[in-house]
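What you see is the complex with one protein chain gone and the rest in place.
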Amino acid sequence: MKHLLNLSVNGEPVEVAVPLHHTLLEVLREDLRLTGTKHGCELGECGTCTVLVDGEPVLSCLALPIELEGTEITTVEGLTKDGRAHPLQIAFAETGAAQCGYCTPGILLAAKALLGRNPRPTRLEIQEALAGNLCRCTGYIQILQAVERAAAADPADYTKPISV
Amino acid sequence: MPPTKTDVAPEQSSPAQEAEPLSIIGKPLMKVDAMAKVAGETLFADDLAFPRMVFCKMKRSPHPHARILNVDTSKAEVLPGVLAVLVGSELPIPFGILPVSQDEHALCLDKVRFVGDPVAAVAAVDEETAEAALEHIDVEYKVLPSIMSIEEALADTDEPIHASERIDGNVHKAVTLQFGDVEEGFAEADVVREESFFFEGNTHLPMEQHAAIAVYGADGKMTVWSSTQTPHYVHRAMAKVLEMPPSRVRIIACPNGGGFGGKSDPFNHEMVVAKLSMKTRRPVKITLTREEVFYCHRGRHPVKMWVKTGIKKDGSITAMHFRSFLDGGAYGSYGVASLYYTGALQTVTYKIPRYKFEGLRVFTNKPPCGPKRGHGTVQPRFAIECHLDKLAEEIQKSPLDIRLEKVVEPFSTTANQLKIRTVGLKECLERVAERSDFRKKHRNLPRGRGIAITASSYLTGAGLPIYWNKLPHSGVQLQLDRGGGVTAFCGSTDIGQGSDSVLAYIVAEELGVEVEDVHVVTADTSLTPVDLGSYSSRVTLMTGNAAIQAARRLKPLLLDPAAEKLQVPVERLAMAHGKIFDRQYPEVSMDFAEAVVLAEAKHGTLGSTGSYTPPRSRGRYKGAGVGPSATYSYSACVLELEVDEDTGWVKIEHIWIAHDVGKPINPLLAIGQIEGSVYMGLGEALMEEQVFRKGVHKIPSMLDYKSPTFVDMPPVTSILIETLDPQGPYGAKECGQGPLLPVIPAVPIAIYDAVGVRIDETPVSPDKILKALEGRLAKPTVPEYDFPPPAEVPPMREDS
Partner (left out) sequence: MMRLPPFRYFAPKTAREAAKMLADHAADEAMAVAGGTDLYPNMKRRQFTPKVLIGLHRLEESRGIEEDDDGVTIRGMTTLTQVENDEILQAHYPAIAKAARLVSAPILRNMGTIGGNLCIDTRCNYYNQNYEWRKSINFCMKKDGEICWVAPSSPRCWAVSSSDTAPVLMVLDAECTLVGPRRVRRVPVKSLYHLDGIDFLKKERDEILTEIHVPKSNGMRATYLKLRRRDSIDFPILGVAAAIETAKDGTVEKARIVLTAVESAPVQAEKAEALLVGKKLTEEWIDEAAAVAYRPAKPLDNTDLTHAYRKKMARVFVARALRELSRG
């Protein structure tokens, strides 16, 4: 049985009819075709599926959409503003922080939430905030450097057109 | 302590000799796909969807070893939402990555050989329906005794895992190679040491779970998108299994969400969705679950090793005898190559004048092992570095000096007939020792704290293709558009290492255009020239050389009309930054795009191809196909750690790693590969293990299979060493696998320095350390086995 849900995703209201037992991860990827959100385990073990709900990171593989009506959901597709990339996105691209790029959307969102509450985190604070996001490619160091670089940039600074 | 900044500045060891200054190569540029990746735009295989697409699930064996008596799909077939059910007899042709091991089936025919081996598959309107339908497929099995260890595989059996005349019981392959008289060498030695080691199996754990989508079109053509590192080999296997002409099969490798060797085999699920697409006439997709990825495996073989080495008092090696016993799992996969690799590169790091190798790979009822980062060379490197540390101690020599003095000579030939070219290992060793203050710290740190130095080498691309032929290993085709854009077509596959970027950088460098003006079309067997795939660290060197050749063939076509128009002798023209200009009077120039138009008017449609085949290897003995490479990369590592003696807990304090990369095409990417290798090596050294209990994988999840997290990663200092290898594009060698090798042995060696106990096996877990501290840790052992007599070693070919 499908259920009509009213969600707000990346600032856009969406109405979607889905079975209630489908997680946010499934609804985003399969119904809304927002495939930027990735998945690595679907059991809460890897952090790959991280999205923001009212600015706080959650694991979309363990979130029920029906409980998210009335919240604002942000996925990696919502990081760019008016076609311009978020400073974190630019820093990740410039620092080599996205190798295969599969863990990247989740880490970007977790990092965004961190910088939202702590604009100048220490390296240890970044490590701790991202400690639930596994990456098999980078060894994490370039990711840490990228977050630091973005933190040094003006957070409101959406400079680079995403198409660069 | 959090990781500190890495050294990005490359170290120069020999003078650069390029005539033209490089404007792109060597710069820390963004990857060409970086913005797409950070925007979440990159489409991985599971992100694709097609109209009318249906979903596939596979029914898998619950038994490690059983005969299939009957598969009844009738109930599943009539379920609402089920479009087709597939069983093994519909795809009876065997396949496998190596021509010598065509032992896999898309779905098992007569037997299942590990828990997870597939027996049937369903296509249904959605994944849930497909999954539910599996419950309605009844499979009748006769359970057979299962074989879960090397020792069990060597015991007599009436029911070998593979019944074949070529296979003796469960021994997949046994080899003996001998180069020189090792006994004579041992007699000459002052110290002879022999001992055993064990390297536990582990797996790649790419973050992306494998996915594949097949579309069998109304035109009778088959297209498959897949998370594969080797579209070329999937193409071969797919055509064979589907019994279709290869000309009607097209394989497209999607960007891989990590591979590390785990997506290098043609896989049963790829064949299954293709056949289901033929049956349903609809696009069919499968995405594996994490547990299924653990079943795909092809990861690091568990290897038992025995090594005997003779050395003189001065530390020089007189002879080495090495034995390896590989637990191969249920199928061949790359296993024969893996086996040879456990013996092939011993001689490429240190001078070993006499060398004997005996190796054995057995079948067991576990997911098949295969190539993982450092393929087959990681386990022996672990053993040999630990062994050498003990030898150094025995003759009271510094572990740094004993290594420095033994480094192979550049442009020499090893005992097993491998051709060495540039060697930056001495610099690597010296640099890491200097940066870490190794000489001062070694044996002088307070108890509980320890330091180690290790070294290694790795291939830059296998010298021989999997199917022996005279064809190029990599091809690049260039096409110019009238707007000044350049499209580079190449079969290479980007698995995150940045091969698309390397291709674009090189084309841009050669043609003097901006990287942004290069479009790369890669990994599509219908559109792109063959590249053998992203394995054996071959892509930068081989694709790079092919790209250079293609671009250099195109250049005269462009320069010719430009010279005419600018009235400058063609030799004086240069290409850079989107311009063609006179070197003497740079203001005399034209835009690249203009030159393209002139050239097209003059020559007709513009394009060119380039290709690359590695130099012919010198060895002619059986087994000489594994080991040769255009050139070898070198790495050295110093690792400092602290051991808590009450708990056996290890904290890695710092890692210094130097890598002879020849020349970094992009230092940022090179550093990324090194740091990623260090990470993966640490995981293997400390905690990762693919182990089995009661016939099943003990821990097939991302929670229980331990992959280090952000807070488990120590600071790393990476140092790039340049040797400008004559074989590599701009002098480049590999950097994606080699740097993993020295990291793993450095952990137990540093533990010895810290607390005086030797752990000769992986992972080096706290319980083992504590046991060792209590004097209760058993030494690894190897089985008894009568290896075949050494194969004949004919004289080498002349240098080519």
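Here the chain labels run A and B in written order, and each chain numbers its own residues starting at 1.
The definition used in the following text is that a contact is a pair of C-beta atoms (placed from the backbone, for glycine too) under 8 Å apart; a residue touches a chain by one contact, two chains touch by 3 or more.
All of these numbers come straight from a predicted model, not from anything done at the bench.
For the chain that does not appear, the touching partners among the shown chains are A, B. Listed residues B:T73, B:Q178, B:T287 or B:S333: the one in touch with the omitted chain is B:T287.
Contact with the chain not shown here comes from a single listed residue; of B:V78, B:I93, B:V711 or B:A778, that residue is B:V711. The chain not shown here is touched by just one of B:H63, B:H204, B:R250 or B:H321, and that residue is B:H63.
Across the interface with the omitted chain, subunit A contributes residues 19-23, 25-26, 39, 41-45, 47, 50, 56-59, 61-64, 66-67, 110, 128-129, 131-133.
Along subunit B, the points of touch with the absent chain fall at residues 60-63, 115, 127-128, 131, 287, 289-291, 646-648, 687, 694-701, 703-704, 706, 708-712, 765-767, 770.
Everything below uses one rule, namely that only the chains that are shown with their structure count from here on.
Subunit A and subunit B have centres, each the mean of its CA atoms, that are 30 Å apart. Per the touch definition, subunit B reaches subunit A in the complex via residues 2-3, 5-6, 28, 30-31, 33-44, 46-47, 49, 204-209, 255-260, 289-290, 495-498, 516, 668-669, 671-672, 675-680, 701-703, 707, 709-711, 713, 715-716. For subunit A in complex with subunit B, the touching residues are 29, 33, 35-43, 45-46, 48, 75-77, 79-80, 85, 88-90, 92-96, 98-105, 108, 122-124, 126-128, 130-145, 162-164.
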